[in-house]
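Every protein chain but one is kept in place in this view of the complex.
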Amino acid sequence: MLFSLNPAAGVPVYLQLMQQVRHAVETGVLKHGDLLPGIRTLAQELVVSHNTVAKAYSELQHEGLLELRHGSGAYISARRNSKSHEEKLRLGQQRVRRLVESLQEDGLSEEAISRLFEAELFYALPTRAPSP
Amino acid sequence: MIIMPDALVIETHQLTKRFGQYAAVEALDLNVRAHQITGFLGRNGAGKSTTIKMLLNMTRPTSGTGTLLGMRIDDPKENREARRSVAYVGEDKQLYAYMTVEELIRFTRSFYSEWRHEVAQRLLTAYQLPPKRKVRALSKGMRTKLALLLALSRKPELLILDEPSEGLDPVAIEELLQTLVGAASEGTTIFFSSHQITEVERIADRVCILDHGTVVEDFSLDELQRDYRRVTLGFASNPPVDEFRMPGVRRVRRAERQLSVLVSGNAEAVAARGRSINAVSVDVVPISLREVFLESVQSGS
Partner (left out) sequence: MVMLLYKAWRESRTRFLLSAVALAIICASFVFFHGDASGGIGDEPLSYAVYIWRITYKGYLRELFMILTILLGVGGLAREREHRTVGFTLALPVSRWRLLATRTLVGLAEVVLLAALPAIVLPFLSPLIGQAYPPSQAWAFAILWATVGSLIFGMGLLASVLFAGEFTAPVAALFGLVGYTLFADVQPLERYLIDIHDVMSGIDMPYFTEATGMITGRLPLITLLAVLLATAALVGIGARITNRQDF
């Protein structure tokens, strides 16, 4: 697995690692059962602190994406529906926040934004595809 | 759940070293925790080497106190006890020229009961150090590797390095960084001083910036990447600098009708304040370690 880490990207490196693993799993580059290098090995390969790798692995394990087996390494644990519901909510909230911020920068009031969302969700329903 | 922070391997309190009128280190409060890689950044002459020498009892502080692995640095006996578990690779990187690699290993080994012979052997092969060659015939890169071998064969609790990449070519630097990362992953706490920002940015968990003998910044790399931001605000009239004395603001610089605000957190609040006082443009961008360093050491505040 190749990683591309940028310490000046404004995102903690361990998060970049996690995002890249998630992305790889989503696109199928990493499949269920694939083995990632051990913490120490990956740290030396990427020349980053092992704490960074450890944190990334620990969080990924928490999300259910990675299974750390003592001695044998870190296995990808990808289910068909790779994102858990909590995960989707969290990501969704981030996207909503960004959208709201940019609308506010354009000068829209909270009320106006809220009305836009309502309009989209409740009144435009018949024109949108049904959710899976 | 309360997570206890790791122990402090280095702690100084108002540590000062004066040479006559000149203060190389001034009221230094340094805290370095175990199980991390901490980078000690500063310009040449900022006081990094002097600080390290005081920690190792090579130089006596003018005033202030400090502990190394919990033991007082100004007490020769306690410091000596600490040095049993502390390895040091100085910026000089000179070792006894007249000894061979083998002889130097045998010499060093005799001082430490926790010497790991297998590690020394493994590193000897990995670093391709010819055992029978005299130290004076080794290149700087090989001497650095030898110094690392002597340090790591003891599995020290703390490894202190002073400008370790000085004089090394890029390949050697890469190998050095990998070695440090490897050692850290096996439990050795690493504290290294450098003025090479790229290296520190890559492997450090935490950074202390030293300027004119005192700590001006102390943050983790995660904090830097997640929270530190530069908020650039443009105004149609004279920008009110005083409006930004807020929590999280580290530095405010003014360039005509623009303000550059360096924040260690709370970027949104600063941006919102800017908008509330009619800033015509608000830009929030991440900031690199290099930029933080340059801003910390070039100006006053």
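A and B label the chains in the order they appear, each numbered from 1.
Please note the rule applied: a contact is a pair of C-beta atoms (placed from the backbone, for glycine too) under 8 Å apart; a residue touches a chain by one contact, two chains touch by 3 or more.
Everything numeric in this text was worked out from a predicted model, so none of it was measured.
Peer 1: For the chain that does not appear here, which of the shown chains does it touch in the whole complex?
Peer 2: B
Peer 1: Given that one chain is not shown, which residue among B:Lys48, B:Arg83, B:Arg206 or B:Arg229 touches it?
Peer 2: The one listed residue touching the chain not shown is B:Arg83.
Peer 1: Considering the complete complex, identify which of B:Leu8, B:Ala27, B:Met99 or B:Val284 is in touch with the unshown chain.
Peer 2: Answer from the full complex: B:Met99 touches the omitted chain.
Peer 1: Touch as defined at the start, partner being the missing chain; which of B:Gln21, B:Asn44 or B:Ser110 qualifies?
Peer 2: Checking each option in B:Gln21, B:Asn44 or B:Ser110, the one touching the absent chain turns out to be B:Ser110.
Peer 1: Tell me where the left-out chain touches subunit B, residue by residue.
Peer 2: Residues 53, 56-60, 76-77, 80-81, 83-84, 86-88, 90-92, 94-99, 106-108, 110-112, 147, 162 of subunit B touch the chain absent from view.
The rule we apply is simple: only the chains that are shown with their structure count from here on.
Peer 1: Round to the nearest whole Å and give the separation of the Cα centres of subunit A and subunit B.
Peer 2: So the centroids are 32 Å from each other.
Peer 1: For a test of understanding, state which residues of subunit B touch subunit A in their complex under the given definition.
Peer 2: Residues 35-37, 174, 177-178, 181-182, 184-186, 201-205, 221-222, 225-226, 229, 282, 285-290 of subunit B touch subunit A in their complex.
Peer 1: Quick one: in the complex, what on subunit A touches subunit B?
Peer 2: 7-15, 39-40, 43-44, 47-52, 105
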